[in-house]
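Sending over a structure as structure tokens; questions will come in a sec.
Just one protein chain is left out here, and the rest sit where they should.
As written, the chain order gives the labels A and B, with residue 1 at the start of each chain.
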Amino acid sequence: MTAAPLLSVRDLTVEFHTDAGWLRAIERVSFELMPQEALGIVGESGSGKSVTALSLLRLHAGSTTRMPSGEIRYDGLDLLTLPARTLRRIRGGEIAMIFQDPMSSLNPVLTIADQISETLMLHQGLDRAAARRQAIASLDRVRIADAARRVDAYPHQLSGGMRQRVMIAIAIACRPRVLIADEPTTALDVTIQAQILDLLRELQGELGMSVILISHDLGVIAEFAQRVLVMYAGRVVEQGPARALYRRPMHPYTSGLLAAIPPLDADVRRLPTIPGNIPDPSQRIDGCRFSPRCAEVQAACRATPPDLVSVGVDHLARCPPRLARLEEAR
Amino acid sequence: MAEAVSDLLAPPRRFPVLRRLARHRSFRVGFVIVLVLLLAAIFAPLLTGFDPTAMRARLRFRPPQAAYLFGTDNFGRDVFTRCLYGARLSLTIGFGVAVLSGVIGAAAGIASAQFRWLDGAMMRLMDGLMAFPAIILAIGLAAAMGPNIGSLIVALSVAYIPRTARIVRASALVVRELEFVDASRVAGASSLRIIVKHLLPNCMGPLLVQLTFVFAYAILAEAALSFLGIGPPPPAPSWGNIIAEGRDQAVEAWWIMFFPGMAISLATLGMNLLGDGLRDVLDPRLKVET
Partner (left out) sequence: MKLRVLRRLVLRLGQAVPILLVVAVVTFFLMHLLPGDPAAIIAGPEAGAEAIEKIRHQLGLDRSLPEQLALWLFHLAQGDFGRSIVLNQSVLEALSERLPVTVSLTVVSFAITIPLGIVAGVLAARFRNTWLDSAVMFLALVGVSIPGFWVAILSVILFSVTLGWLPASGYAPLADGVRPWLLSLLQPAAMLALFQIGFLARMARSATLDVLDQDYIRTARAKGVSEWRTIAKHAFRNTLIPVVTATGIILSLLMGGSVVIEQVFALPGVGRLIVQAILTRDYPLVQGTLLVLAFMFVGINLLVDVIYTWVDPRVRYG
């Protein structure tokens, strides 16, 4: 590793309080984000990817969430223990976030101008008029035509793709160093999905941001990210450079996700899917958490939980049988 | 650790609703309050040696003391005894109103949902009735039908039918659109069968919640009507008419009107707590309703 990471997450564990007591949503998640890097986090729903994203800015409800271990280093600060006041300066100003459903993520009773200006007034101390001008500029930047007029619209007057552009405009208004995009295209039409991804990629270059893209679709991640984190049942099961991961997935779950990407050239009737569902956090599984669904399962997998170990250059995985096979082949 | 906890709290298999109710704090408190009042009403003769209506001129206006826990009124009657017997009348009225408005309201609501040609007229009628504040409608009806318990129950029921009907209609409309109802309609099930098999059972939750609140309102309304002189006629005590009779001596003999008021508050509080609990468990959609 050459440059210093912009953001580094160490051993992050998050637990939620439920009727059944404290349940562990993610366990000892660690990763680093380099300056100007595009990092993808992939997994099915329930894998803990969104929990991870929300934890970075401590956006979980305070009373029903706890983090028994972990550290999130950013700019010499630990975001997990930062006083709320300081954290608010980082939220939206230096680390911004966009969410899955742009309709529900925008406030229905405030105009677009209100919602973008707010960030600018808060973090850059602009007055109302200046913030409004910046808001229009920000809409221009996300390629919204006729920004000067659209800025006075309410969210319900815009289309889905347009709303997500507005969300992005809010997020980039203060030129953040990190943009976290939590399933930004899932709620959108396929054609719009591609447009939004293109836009994010262009903005990343223009503004020199680091981006964390979260998706259940490895195809989306493949197009976007340089490095990928694969999560399953609250744990990182594999992580590494995108190319290495695609060429030689070192975890059966990654293989399963890869197989589920629709190929561009062939008209496939039916994509292979991974049988079964992610276990509920309350469900007790000895050994590897993926073992009940794994086609390559061995007796040892069910006995001891595997560690995340190095399987190549900057490439980690949590599957001893595959590692053993790799070493045999060598 | 998480695994161990979840083992202990495995999802209940039988009567999950009852279990959840039993765990609900405000439901438990409400249940105990209502049960105690109910038992007090039923076993009133065992709890007191006095006659609720016998007048004893020498014992007028005794303040609360060991022999007369709640004091005596201007006729020398024991207020504690009257409150106990008053519970019978007041709770009967509350229960009667809940049942009557529940039956008619549910019938109207379900009919509205099932037979669309009826819906417009029915709902305009309900809107019309709701344009009167409930208590004023009840006053008018109660006065029209004469001062007795039956007419009071009918009057209050009419006042609360529109709200009940609306709630039932709303839930029935939702159920109506569900696939299994469609399926049985396509399979040739009669309207009656759809109503009995599908609509009614699925409206029970919201209906039950609404009726606990109606019960509470009815107890309050009985008191208000008594105060206005249109309540259950004396000398038989109801909580409302004890207050009404004690009102003139409120300054000198506060206890006459104080204790039945406490009883009303307690009963209403109990029913409201019960209703809150039921709502949380049976019908998370419903918010505070009138």
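Throughout what follows, contacts are C-beta pairs under 8 Å (C-beta built on N, C-alpha and C of every residue); 3 or more make two chains touch, one makes a residue touch a chain.
Keep in mind that what you see is a predicted model, and the values were worked out from it rather than measured.
The residue from A:45, A:107, A:159 or A:304 that touches the chain not shown here is A:107.
Between the chain not shown and the residues A:25, A:96, A:113 or A:168, the one that touches is A:96. Of A:10, A:28, A:88 or A:302, it is A:88 that touches the chain left out of the display.
Of the residues in chain B, those that touch the hidden partner chain are 124-125, 127-136, 139-141, 143-146, 216, 220, 223-224, 227-230, 243, 247, 250-251, 254, 257-258, 261, 264-265, 268-269, 272-273, 276, 287-288, 290.
Contact residues of chain A toward the unshown chain are 54, 57, 59, 63, 84, 88-93, 96-97, 99, 101, 104-110, 118-119, 122-123, 154, 156-157, 167, 170.
The criterion applied here is as follows: only the chains that are shown with their structure count from here on.
Rounded to whole angstrom, the centroid-to-centroid distance between chain A and chain B, based on C-alpha atoms, equals 52 Å.
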